[in-house]
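All protein chains of the complex are present and in place, except for one that has been dropped.
After this line comes chain A, so read on.
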């Protein structure tokens, strides 16, 4: 995950990326759905369908969603499937095989209010919609990176996957290289309103302070680099 340019903050503040449209007819079909948090696979499928409401659905192609395009289990949407938390918690408790689920359930029970607030919007430059994720679903930067990669992977034509896991802040040259490339990096807005490189701080501190995520091209993230670079230099 890489950083973003400080100067890009102004763009970010105004840019509700749900309205950002790449040009062309192919993208137009997606326009009716912008702002709506749709499943990943559906987007893939729908681009092939003629969605003019007046036409009869018999013109709808029969397309099966490709498995790899389906959203990963961990990138769950708030309140879906519609099962009450009480039931989810009880079943997680009974499901003694999975200790992960127990932890998640306990968190859910203990922090009902907090749970709702750990959802953050994730946007990606060039993607026509936003996603919302629950940061508490993940335990490490790697898990988050994997999930984001799957969510937005098709828009980056593989450039995102190249940089899974934490940025190597120790290696100044590597960091420089990343930020000069057209590969994508992840940034986040923290509680103070500053935009930071993801991977900067320990995970717990990150999920406590992250308000919003944005994935952008490394070259646009250079503004944040000085902070990261300083840290690199500091470590020698």
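FYI, a residue touches a chain if its C-beta (ideal position, glycine included) is under 8 Å from a C-beta of that chain, and two chains touch if they have at least 3 such contacts; residues count from 1.
Keep this in mind: contacts and distances are computed from a predicted model.
K.L.:
The chain that is not shown, which UniProt protein name from "Gamma-secretase subunit APH-1", "Phospholipid-transporting ATPase", "Transport inhibitor response 1-like protein" or "Globin domain-containing protein" does it carry?
P.N.:
Hidden chain, UniProt protein name: "Transport inhibitor response 1-like protein".
K.L.:
Footprint of the hidden chain on chain A, which residues?
P.N.:
16, 18-19, 32-39, 41-42, 45, 51, 53, 56-57, 60, 62-65, 70-73, 76-88, 90-91, 94-95, 112-113, 115-117, 119, 211
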